[in-house]
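A single protein chain has been omitted; all remaining protein chains appear in their positions.
In this document, chain identifiers A and B correspond to the written order of the chains, with residue numbering beginning at 1 in each.
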Amino acid sequence: MGNFLFPVAVFFAAIFTDNILLTNYLGMCSFLAVSKELETSAGLGIAVTFVLAVTTPLNWAVYYLVLVPFQLEYLRFIVFIIIIAAFVQLIEMVIERYSENLYFSLGIFLPLITVNCAILGASLFMVIREYSFITSFFFGLGSGIGWFIAIMAMAGIRNKLRGAKIPIGLEGAGIALIIAGFMAMAFMGFSGMIQIT
Amino acid sequence: MKSQTFYTKRIKPLVFMAVVTIICIVLTSSLYLLTRERVAMNELFFMRRSILDAAGVEHSGDVEGVNSLYESVVKEVGEVYVVGGNTYVKLFKGPGLWGEITILVGFEEDLKTITGVSVFAQNETPGLGARIEEPWFSQQFRGKEGPFSLVEEGTAAAKSEMDAITGATRTSDAFKNIMNRAISESATLKGGQ
Partner (left out) sequence: MARGMVKKTFLTPLGKDNPVFVQILGICSTLAVTNKLANTMVMVLGVMFTTALSSWTISLFRKQIPSRIRMMVETLVIATYVIIVDIILKAYNPEIWKQLGPYVGLIITNCIVMGRVEAFALQNKPTLSLIDGLASGMGYGYVLLIIAFVRELLGSGTIWGYQVLGSWWTKWAIMVMPPGGFFMLAILIWVVHEGVMKEGKNG
C-alpha cells in the first residue's frame, strides 16, 4: 500500500510542503521577472507545468533505458538539457503551426523555459531520489503546479501592492523577495499534512 | 555560389555541432575514466568509516588509517559486520522525506544497547533534514536502547528519547521509524542475518 500511495504523496509534497520554488529557490529568475502581471504569470505557469510534466518522465526514460545500461550516467547533465531544449523547440513549432491564439498567449514564454532552473532541477532531483517512472511523472506535474500556484499568488500580491508606498531601495526585486519569504513561511505551515512513511 | 550557401546553411552547422559534441563527450569521458578508480575507493572508504563509526570505534579519519583498522577488526558475517568480535553492525534502509535513507546501526553484545549510528546515504533537504549527517545527531544514540520517541531538539535525555531536528519534522520522523525497525530486528543479528 505504501508503494501504491507514494507517487500521490510525492505529488502533494511537491505542490505544498516542498514547493520547488519556495523551498529550493528553483526558477527564481523568471519568477521575479514575470510575476508583475497576472495574465503573463498564468501563461508562464501553465507552460512550465506542461513542460515539467512531460520532460521529467521523458528524462527518466532516457536515463534508465539509455544512459544507465551504457554506463554513461555522468553525461546526464548534457543529455537532460538537450532533451529539454529540443522538447521546448518542438512544442513551439507545433503550437505555431496549429494554433495561432495559443502561440501568442503561450508561445512567447517557451524560450524562457529552457533556462528555467526548475525544469532541469526536477529531472536532477528525480535521478538523485531514485523515483520510479510513475513517481517521476507525478513529481514533475506536482512541481509544475506548485510553481504555478506560487507565481500566481505572487502576481496577485504584487498587483495589490501597486499603490502602496515602498522604501525606494526595496522597490522591484527587494519587495518581491520579502513576499516570497513570507510565502515560503506560509507554505511551511502545510508540513505535517503529508506523511511519506 | 548556390552550393556555398547550401553548405553554410545546412552542412556547416551540422558538422560543427557534431564536432563540438564529440569533443565534449571525449573530454568528459576521459576525465570520468581517469577518476573512476578514485571514486570507487572513496565509496569503499565511506562505507568502512561508517561501519567503524556505528561500532563506536575510534579511528584516525584518513584513508589508510581507516582501511588498515577496518581490515584488522571487522569480520563480515553474511550481511552483518562484526567489529572487534562483540559489536554487531548492520545496514538499514527506509524511506525519508525525499528518497531513501541508508544508515548503519551498531549494537553491543546484548543486542540491545546501541554503540552508534552513522548515515551512509540520504537525500534530505540541505541544512534541514540533511543535518541527520551531523555528528551531534548520530552520536546521541550511543548507549541508548529505544524504541525511540521524538523530543524537541537538544532535550533528549532518557534512553528511549531522541532529539528531533527543528524544521525537519518529517525527516526526524522517518529516521525514528528506521531506528525502531532496526531495534526490532536486532535480536537476530548474531546469526548473520
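The rule is short, and it goes like this: a residue touches a chain if its C-beta (ideal position, glycine included) is under 8 Å from a C-beta of that chain, and two chains touch if they have at least 3 such contacts.
Because the structure is a prediction, the values reported are computed rather than measured.
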| item | value |
| --- | --- |
| Omitted chain's touching partners, listed by label | A, B |
| Identified contact with the non-displayed chain, of B:123, B:140 or B:177 | B:123 |
| Candidates A:38, A:115, A:134 or A:152 - the one touching the absent chain | A:115 |
| For subunit A, residues in touch with the removed chain | 22-29, 32, 74-78, 81-82, 85, 115-117, 119-121, 124-125, 127-128, 167-170, 173-175, 177-178, 180-182, 184-185, 188 |
| Missing-chain contacts mapped onto subunit B | 8, 12-13, 16-17, 20-21, 24, 27-28, 31-32, 35, 38-39, 42, 46, 121, 123, 126-128, 130, 133, 166-167 |
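Keep in mind that, in the parts below, only the chains that are shown with their structure count from here on.
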| item | value |
| --- | --- |
| Rounded Å distance, subunit A centre to subunit B centre (Cα mean) | 29 |
| Subunit A residues touching subunit B - in the complex, by the definition given at the top | 2, 6, 13, 17-18, 23, 74-75, 78, 125, 128-131, 191-192, 194-197 |
| Touch list for subunit B against partner subunit A, complex | 24-25, 28-29, 32, 94-100, 123, 125, 169-170, 173-174, 177 |
